[in-house]
Structures are given as structure tokens and as C-alpha cells.
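Every protein chain but one is kept in place in this view of the complex.
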């Protein structure tokens, strides 16, 4: 039953991303979007263990984290379409979507930029002393930025209730991880900082759920951890980027073969935990939810130009 | 004989720093100086293996690196006293002293700031293809800055002929390393980046020379390394800082007991490699050299105010 | 009113805020046992303990970001940078993250973080410990910037900064920490965005902030001896900028000199001069005279350091020029 819910959440993310891609092709989504499809098991498996009071920080590829943490698909889609009813009133867009009401402190356009912020959120959790934790999602590219290292050190030194989740999809735009990193990667670096770390198959929802469960529990006891999830970037770096310019055909299609959703679905049926009909119903439900989200987003107005300097400051206006 | 020279160089650094402290008390050295006394074995032992064509980059505590690399004590002292005949014509001072003619690319006022620069110097060595290397000296505090991590990764990834030398004197101003770093420190971090690393007693000149010899040789073959030298900061963080505010009496005096110069001297005599008289002669020579340096520096004029915007640009003046 | 130092005034603001509001915490390097290299955090660790006073590793980007995270989650962090120069290592966290988060989240984020950092060329600290880059931060929407010149303003502005729900950068001047001045005994607040006329005069307005306010006051003394009555407007805040106070003063004196310790080119004085010329085009009797640091990094050697940043004599000369007096006239 639990895993059927997880299946449903993953599917919701998948359908959301598919819809974003469609709407983008139709010219309804401005800018670039970095789609999360194929990586759904990670956000879903980790957030499965979180409550509304826990915090997450995210990246440029943040739709999945947002939905998994409990954000509303309609308000998210409205944001991504630049509408006034979006979570950020159209100011943020795909790369800055946030929903503070569910503890989602924001996607981030700067690779690694949210990691220092996560240490502060985690320190807030620690000071509150009520077992809350913070999860920082980031890509393998962020491992190369200095703030990754600084944040690991701080988390380790202060025993922060902070779980680092690396989504190792092997690419940063057009450069594979082997041409960007020497050494042992995120796990080895975390270990060198005294942070317990482990790797998991990020395309296997069950494996992610299990590994994350342990690490979340440790984090709640003030033991920071790092989970390195192997996964695959299905498409181009962003939705409009032709990926085959620098990737082999095989690498481009390997993702679909390893699809975490199909994999979980098969396993549920094989284990007798769900029937094909139940999965079908979940899929239909996801479609309905995304249709509703689209209707909500499309009916929301664009922000008015005169409001361009609203929300810069808490107190008073720009001047 | 070799070690007698090393003894002489260490002594020159010691006497230089003592003179700087004296001159500073006398009001002849502006600003703050971070003295290298007590750490002489490291710069001397490492630079022993370098030629004029190799590069070094340094830190706020850079006098020792400069002298060990072959800079002239007179021009250095002139710089530290803000005189026109200083290496940097009085523009730089203690924290920015540099002597490009001997490959000393500069002290640095930003902790960690010279590490990225060292990767470029090392890449230049690699591109030249003639076996030149770069050595980056830095303190244990720099290990906490993100650029340390970024620089290790780049050195490892590109197989740069770069030797990282951490001078682990256990303090960053008033905070001991254990309150700043969790995990395994510089050696563990280097290893996680795939860089071979080892620790050495930085108060033992012979140990430093031997360990550095191997690592310099590896670096010349394109294998970056990290040498973590345990040492002791004798005085306050800078020459005017009362250190006993935050350090135990024992910690303050432990340095002199471990003095690398006295230790090497004793060993040379015990091993029959030098006589007490020879050491005495070396000491007298160092005193003479420092006296001459002081005369040179004191006879140099202060820069003229009208030249304040000289040397901003290579081509033309400020505008 | 007691006389206390600028550093003690800042310390008092911190201690009072921490006593009043348990959500106020401080972060920074060497702020514990040592009490900060300029003594501003002295006694805080003893009084409030390690769950309120966080001594950080040497990683400015991370601990500024840590402050941001704390602020997003309901705390009121006050983050000390040892020198303003080191903000460059944390620039992304200050200007790209903290300053923008409220806007980027459409008003969801509330970010009551105070950053404190010392500026100024003093005592041969050289190029990487002497900068006055206030123009960068004043050019960053989302970030409030204040620059106290006196102990009383240091207390009042820092107290207001901590209470402000936006990120505020308090640029303190290294030369001032040891300076004593009168400070009100009780509760004292200086509102963000309010300049102060620190001396009245009818012949010319000198606009400045931070240390330049003090030099302007000295210059005004000297000029008074020559019969020139200069008004000194201390900006105190750069964001919000008190445009009314500036324009108000110059509309009376009809002449203005603007002084700043930052590099002159594309610096603070340009904005003030452009404002005054724009608003008082028909009233001004002479072009605004700008005084700022030379086009160079701050040099180490004392005669060069002095030549690099404005001195009292430079302000006096600028006023004379503004009044149409050639050096030969005097």
C-alpha cells in the first residue's frame, strides 16, 4: 500500500514533467526547464520519510523535489508558466519554485547554491530540538563546487540533522562526471569529512526508500549523512537541448530501459502487492491531477507589469 | 653539508622574523605581520628540492616561503617596511610580498586565495613540459575554504605537477583545528580526491626534506601530492596579538621546546655532520645577512604619494 | 549620556538584542573566546552560550548561507565577516541568494539576517583588507546597507538592522572601533533610511557616510575658520537612500560636495551627484564636486595609503573648488 502511494507520487512527477514539456513546446512555458523525469524514485523515496515540518532545498532540476515534498501541482505549474497564482507569483519560475508552506525552501539556479542554505535550515532544526531535519538535494555537478565541501564540514562539525542527497545522473550539461571529477566522488568526500555515506541505485524506488529510511532516522538523531543515488538523465540538460550532440544513442535510451516507475510497477504486481488494475487506476488519477493542474495554471492571469517591484522587501516597497 | 645549508636557511628565516618583530615594535613596520618563526623547517625542507624555475604560492604567513625560495632578505624587508625598493615597491607589504624573479608568485591576504592560482601555475608547468612544478603552501585554516576542495579536484583530474603543502599549526587565529574541522583533515580529503597524501612532523627538518623529496619527484612526473606538516605557531596570530588570551601556557611554550632549528643543529652535531663551531659560523652569517638587509631596507625611501596609481595596469596609466 | 566606543556600542546592540529576542543568534570567525578580532562580540559566548554564539570554520560562503537558512526558518542571525573584503568569497550567498530570495519566492521568504563587516583603509592592512565596496551592495536590490559613523549610530543602526525583516549589511569602519562618543543610555534606534544633518551650514553641503562624515566635520571646522559654513549630511543608510534629506540640504545651500572612501569611478558619489544635479538643475550654483578613492587597489605603504583615500585636506579643497575659489585665492 505504501509502495502503491510511492508509485502514484512518482507517476505524478512523471506526468507533470511530460505536461511541462508539452506546454513548453506549445509556447506556454517561458525560459528553460530542467526536467526531473527518470529521477523520480529519488525525490519520492527520500521525501517518503519526511513530514511537512522537515525542510528540503533543491536545485535547477527541482520540480520533482517540490511535488514529492507535497507541493500542489497546480500552483507549481502556474509558477512554471509565469502566472500570478504560481507559488512565487510568477517571479521565480522553474528554477526558483518554492513552497514554504510545505517546507520546500526553493529550487536554485546556482549549482551548489542551496547547500550552505541547507546548513542553516538544519541548524534551525537542531535548535528547535524537535527531531526535524533538512534534506539537501543536489546533482553530481554540485560536488565540484567549493560550497559542497564547506557545507559537509559544517554539517559534520556541528552534528547537523542534515541529509545530503546527491542525484548522480553522470552528467553536468554536456560533460560526463569522469571528465569533471577525479577521486572517489561524493561518498568518499563525505567519508573524509566524517559523514556517513552510502550509494544506492537511484532507479530502484525500493532501494532508495530503504536506504533513505535509515539515513533520515540517523539525521533525526543529529547524525548527518550523504546518500549518493545513481541515476540517469533521460533528456537533454534542459527541455529544449538536443542531447544527442554529445551523448551516445545508447546512453540516451538507457534511461527508459531502467525506468524506475515501470520497475516499481512490475515489482508490485510480481509481489502481489498491487494488481495491474490498481496501477491503471493510479495512472488515471495522475492524469486527472495533471489535467486539473493545467486548468488551474492556464486560468491564472499573468502578473501585471506595475507589480514588478513588489516583494523585494518585507517592509515597505522598493523605496 | 646539505643539511648545514638547510640549517643556515632556517636560521636566516628565524633571524629575519625576529628582526621584523623588533622593527615592528620600534614602529618601523606598518600594519600586521604574521610571523613564520617555528615553522621554518617546512618552507626550507620543501624548497630545498625546487629550482628557480619552479613556482610557489603562499599565504598571509609568507616570509618563510619567500626566503626559502631564494628571495633577497633586503628587498623583502624593504617591502615589509613599505619602502620603494621593496619587491613590490611598498604596494604589497608583508601579506603580498612576491618575487617573480625566483618563481615566488606571492603571499596572499585571502585564506585559500592562492590555491586556485597555483592550479594555473601548475598547468603552465605541465604545458611547458619541462618538469617544472608548482608548490602551494597553505595553513590548516585554508582546508576549510571551498577553493581548497576545488583546487584538489582540478589537480587530480588534470594530473597537475602541483604539490600542496599544508602547514598544520593547529590554529586559525584563536580557534583550534578541532573546533573548525570534522573528519580526517587535509590528508583524508586529498585521498578522497585521488591525490596521494602523507603527514610528516613539520618540526623535523630531516623528515620534511625526505618526505618532500619524494613528493616533489612525483609531482615532476605529473602526480600531484599533498604533504601535511604538523607544526606549531609560536606566537600570536600576528606579531601584535597577545596569544595567551585563548591559548594555554603550555601550548604557548611547546613550540620553543620543539624548535626545528635547535633540533637540526643538535642532530648535525650528534651525527658528526657539523661541529658546534660550524653552526656558530652559520649563525653569525645569518646575523650579518639580516643586518645588511636592515641597512638596505632602512636606506630605501618611502614611495612618493604621487605614484599611488602607478602599476595598476600594464598598458597606460589608470585611464 | 555615557561615552562608549563604537565597538562597545555595537557590542551593546548585540547583547541587548540577544536578551530581548531569543531568536537572535550570532555567527562568525573568532567570535567566541576571542570576542571577534575587533572585540565586538566580547562576552556574548559567556552570557549566551554556544547555542546562541556560533564560531564558524573559515568558510564565508557557507556560514553566510547558514545565516540565510536560519533566517528562512524563523531565526534572526547576525553574521560577522572579519573584513568586508572577505564578502567576495561569499558574494553569491549575499547578492545572488539572500538578497533575492524574498523576491524569487514571490514574498514567501522572510529573511531577517544582519551581516556585519568592517571597511576602510587603515593601518596598512593593504589591498585585500582595506576595501570600501559599498557601491556594489547599494547596487543590489533586496539588500539594505547602512554605514554608521558614530558610536550612537552604530548602536542605533545595528539594533534597527537586527529588527528588520530584510537582509541588512552593516558596514562598520575599522578606524572607528576604538573611538568614543556619547550614546543614549536607554533604548536607542536609528531608523534605516534616515540621513542626519550632523552640522548645519548655509554655504555648501558636504554629503558623506561612515568615516567620511567625521572627516567632513573636521573639514567643516577648518572651513568655518575661513568663514565658510558647511552643512554636513551623514547618509547613514545607502539603501534605503534618504534622497529627501540630500536634496533638502542642497536646495538650501545650492552647492554640494560628495565624499566617499570607495573608489571614485562608478562609486557612491556618482549616484548622489547625479541625484542632486537631476533634482536641483536650476538651483545649483556650481557643479557637484566628488571626492573618492583613487583608481587603484589600496596600497600598503603609509604615504601611499594616505594618498589613496580622501583626507580632510581633500574635502577642504573640494569645498573651495565648489565655491569657485582657485587654490591661488586662498
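Letters A, B and C name the chains as they come in the text, with residue numbers starting at 1 for each one.
Keep in mind that, in the parts below, contacts are C-beta pairs under 8 Å (C-beta built on N, C-alpha and C of every residue); 3 or more make two chains touch, one makes a residue touch a chain.
This one's a predicted model, so the numbers in the text were calculated from it and none came from an experiment.
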- Item | Options A:45, A:64 or A:141, residue touching the unrepresented chain | A:141
- Of the candidates C:96, C:222, C:251 or C:311, the residue in contact with the absent chain is C:96
- Message: Given that one chain is not shown, which residue among A:26, A:245 or A:270 touches it?
- Response: A:245
- From C:142, C:156 or C:208, residue that would touch the chain that is not displayed: C:142
- Message: To test your reading of the contact rule: which positions on chain B touch the chain that is missing from view?
- Response: 55, 57, 86-92, 96, 98-100, 105-106, 108, 110, 113, 115-125, 127, 134, 146-147, 150-151, 153-154, 157-158, 310-316, 318-319
- Extract the touching residues of chain C with respect to the undisplayed chain. 85-86, 88-89, 91-92, 95-96, 99-100, 103-104, 126-128, 133, 135-136, 138-142, 238-239, 241, 262-263, 265-271, 273-274, 277-279, 281, 284, 286-288, 290, 294-297, 299
- Interface with the undisplayed chain - residues on chain A: 30-32, 82-83, 88, 90-96, 108-113, 141-142, 144-146, 172-175, 179-181, 245-246, 302-309, 312, 318-319
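To be clear about the criterion, only the chains that are shown with their structure count from here on.
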- Query: From the C-alpha centre of chain B to that of chain C, how far is it in Å?
  - Reply: 36
- When the C-alpha atoms of chain A and chain B are each averaged to a single point, how far apart are the two points in Å? 45
- Item | Sites on chain A at which at least two other chains make contact | 146-147, 150, 153, 157
- Message: Give the residues of chain C touching no fewer than two other chains, as numbers and ranges.
- Response: 56-57, 59, 61-62
